[in-house]
Structures are given as C-alpha cells and as structure tokens.
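Here is the structure we will look at.
Some chains have been omitted; the remaining ones sit where they do in the full complex.
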Amino acid sequence: MKVYRKIIDVQSEGLHPTFHDVTKQVKKIVDESGVKDGICVVYSHHTTCSVMTQECSHDKTYFGLEYLQQDLCNIMEKLVPTCRVEGQYKHPGKEHIEFARTVAGEDPFTSLNTDAHLRSVFFGRSESIVIMDGGLDLGEFGFVYFIDWDQVRARKRQVQVQIIGE
Amino acid sequence: MKVYRKIIDVQSEGLHPTFHDVTKQVKKIVDESGVKDGICVVYSHHTTCSVMTQECSHDKTYFGLEYLQQDLCNIMEKLVPTCRVEGQYKHPGKEHIEFARTVAGEDPFTSLNTDAHLRSVFFGRSESIVIMDGGLDLGEFGFVYFIDWDQVRARKRQVQVQIIGE
C-alpha cells in the first residue's frame, strides 16, 4: 500500500471559464505510481476551481469550450450570474476588499470573482476515481477536466493528484 | 491495510430518471471486505449517472420514485430541462453525432441525453462514505442511491464499490 502524489500546472485564459483536459496527465501519473488497485483523488486547493469527469463533446465554441461545457456555463449563468460590478453580490464586502488589498496585495477588481467562488462549490473540489487493473476506471468515454471558474483574469493553477492503493 | 472492489449491476427503466437503492449491496460488500476502518467509495464511471446518500422518503410516485427524488427531479427540470429535440442545447453538435454514429455505433436520438450529462455533474460521480466499527457510517437514516439521469432509453449500468482500509 502506498501514497503517490504529483502536481499538474495549468494556465487559464480569463474572460470565460476555462476547462483544462488533464486526462492524459492523470493517466500518466497513475502509470508512474505503479498502483494497480486504489483511488485517485484529483483535487483543487483553489477556491474558485472544480474537478469534473465528463465525456468529450467534440464540437467547440469560438473560445474553445466543448459544447457540453458551454451548456454548463449557460446554466450557471442563469443560476449564478457572472459578477460584473461591486454590489451585485454581498461578497466582496469592505473587510474582504481591505484584506485582499493589504494582506494579499491584490487589486480590488480581482475580488469580483464571486460567481467563481459560488459556482465552484456546486461541483466540488475533487473527484475520487477508482483505479483497477492498473488504470483509471473512466468507462469508455470519460475525461477528467479541471475547471477554472475565475473569469476576471488569466491565472496559473495547480491540480493535485493524490493516489492511494497497492 | 487492503483494497477491495466489487461491481453492482443495475438496469434502468428509461422514460424518467432512475434511482437505484444499492444500500444493501454496498453494506454486504463492506462485510465481505473485512475492513473495519476506512473509506468506501461508491462510484459511477458512466457520465450520465451520479451517486447520492439521502434518507428514504417512503411515499412513492406512480413511476416508483420516492417523493424526495421526485422533488429533486422537479428542481432539475427547472434548472436543466429535459432535452426533447436537437438544438435545445448546443450539445450534441455535428461532430459528436458523427462520432456517436461511426465510432460508438449509436442512433443519433440516444445523444439527446444532454440534460443527463449536465445534471450528473451537479451531484458528482461518487460518494466517499466513512467505514467505522466494520460498517458504513450512514447515520440513523442514510441510504445510498445510484442515480441514472438518462431518460432516453433503458440501460444496464455498473456501480463500482472501492474500499480502502484495515
């Protein structure tokens, strides 16, 4: 029984939610681990990102989003509209803006990602994927996507891959 | 410390989302595993299915859905309406239909399960349930349901149960 961890670095585009297809990298990490039976947790420690498994939808929008991803964004636009101006949501409030400015050294506009914080919790920070016969059990058509919901700016992000098994 | 895996086969009805109560089977697999302390991951590799733990609601609709399940379907009908015709969602696009026809050998109408793909990611592909004192910690009233959101056709599905512990 062992634990094996690797980090995948990704870079979002901003302007729209970014769906990073990390399937190949995750499969490679499982191979490297040597684990034949166990669990692979694909995890985000960023509070505006999520992990999703879904099929490839093939067709893409002008921004490069697969059609199913765009459909998901359209639904989220109704449920949690993109934050366009302060006061649209309660967050960020005065204390948070002060914290972001003084502690994190960030421009106030970068805190207008309230929609990204809220959308991300609907889809969870991680997916736990079964490892069997030395590979990820993604069925015939499964892919692993790391979603960056933050539209305010292009950002470097880390995808954690933690494997436990034997 | 060990890893133990079993598969539960289920068969949906189509026409409506199907909620398979797999509680008894999962409990039996935990017993068989001999694991006293650990984690039980109940997992779907199907991209239109989810796993949920919830209480039994007792009362049922004509289709056999417990009332809480029907309430959930009613909410999802508002958030992600059932796909009834091509063009209602962006997915499936032309390339995907071509892929489904040529690679998967499927009739185009079977790809009109866009709502099932989208609904399933809201609830996640798996639940990780704590195993303590040799049993699942489901509290007093918890049940494990495998949800098949695909309404387009009756389908055979596999529920993966992966146990890690000692």
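The letters A and B name the chains in turn, as written, and every chain counts its residues from 1.
The criterion applied here is as follows: contacts are C-beta pairs under 8 Å (C-beta built on N, C-alpha and C of every residue); 3 or more make two chains touch, one makes a residue touch a chain.
This structure is a prediction, so every number in the text was calculated from the model and none was measured.
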item	value
Copy count of the single sequence across the entire complex, 2 present	3
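By definition in this document, only the chains that are shown with their structure count from here on.
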item	value
Subunit A and subunit B, separation of their C-alpha mean positions in angstrom	22
Residues on subunit B engaged by subunit A in the complex (per definition of touch)	1-3, 5, 39, 41, 43, 45-47, 79-80, 89-96, 99, 104, 114, 117-118, 121-122, 124-126, 128, 160, 162, 164
For the subunit A and subunit B complex, residues of the former touching the latter	1, 37-39, 52-55, 57-59, 61, 66-68, 70-72, 74-75, 78-79, 122-124, 127-130, 132, 137-142, 164-166
